[in-house]
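Have a look at this one before I ask anything.
Note that one protein chain is taken out, while the other chains of the complex remain in position.
Up next, chain A:
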């Protein structure tokens, strides 16, 4: 399964110098990618009323799995208070990424923020040094670092910086927790998966690790994101009763005829912490193991 977790998305009115999303997705399908994530980039303060601007509804007919991703460009740590698990509005996007622009925000992102991907601006000189200690903290928390290859194809000065920054990142992270994505604004900037594996070899990884960067590591990102969104401290997840199939209704002691209509109900089995602030009272809750 090949993933491309960064396909820039712009709203319909802002298509200057960017190919239609459909053209790029068709090219990805042709190359053999199975999952794509549309990326919406935002600067400024992390707000608590983000709505998902990415419109997937008219692309149902493609045979590629489509996810949505939000990237915040972090300029100042005071703006980041919204990036915590309690911000439910961010859950409308499948994957959450940040792009730190200075050392303080980078440190903040690696230490405390609840995110999936740290994306660095690789096409120019990085404004901060990458250190083993800080990068190691992010790796321990399960956060992935992203290398985007399309800037190298667009522009020859970016190419130099990209190769050098990528080699640096691979050295500091020892090849772990890296994903390679496209960030392609045009269909001609996309490349096939094995071409990307080869580019990864140039950046200092061996073939096996480079291939993981577009397959297993990307899958880990998607699962990490789902864990962050759907579970409480990675242990408990809630599903509304209406999502149960009819042959599973025995789990709540009901049959088809008497489905409750959104009343809250205490589960009959034991559950931890009943004093959660963010538990939604209008949904019935049911203990369920994380089923991934």
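Criterion: contacts are C-beta pairs under 8 Å (C-beta built on N, C-alpha and C of every residue); 3 or more make two chains touch, one makes a residue touch a chain; residues count from 1.
Note that contacts and distances are computed from a predicted model.
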{"item": "Among \"DNA-directed RNA polymerase subunit\", \"SERTA domain-containing protein 1\", \"Myotubularin-related protein 12\" or \"Ribonuclease p protein subunit rpp14\", UniProt-listed name of the chain not shown", "value": "\"Ribonuclease p protein subunit rpp14\""}
{"item": "Among A:20, A:140 or A:195, the residue in touch with the chain that has been omitted", "value": "A:195"}
{"item": "Touching the absent chain when the full complex is considered, from A:159, A:174 or A:219", "value": "A:159"}
{"item": "Absent chain, residues of chain A that touch it", "value": "32, 152-154, 156, 159, 186-189, 191-192, 194-196, 198-199, 201-202"}
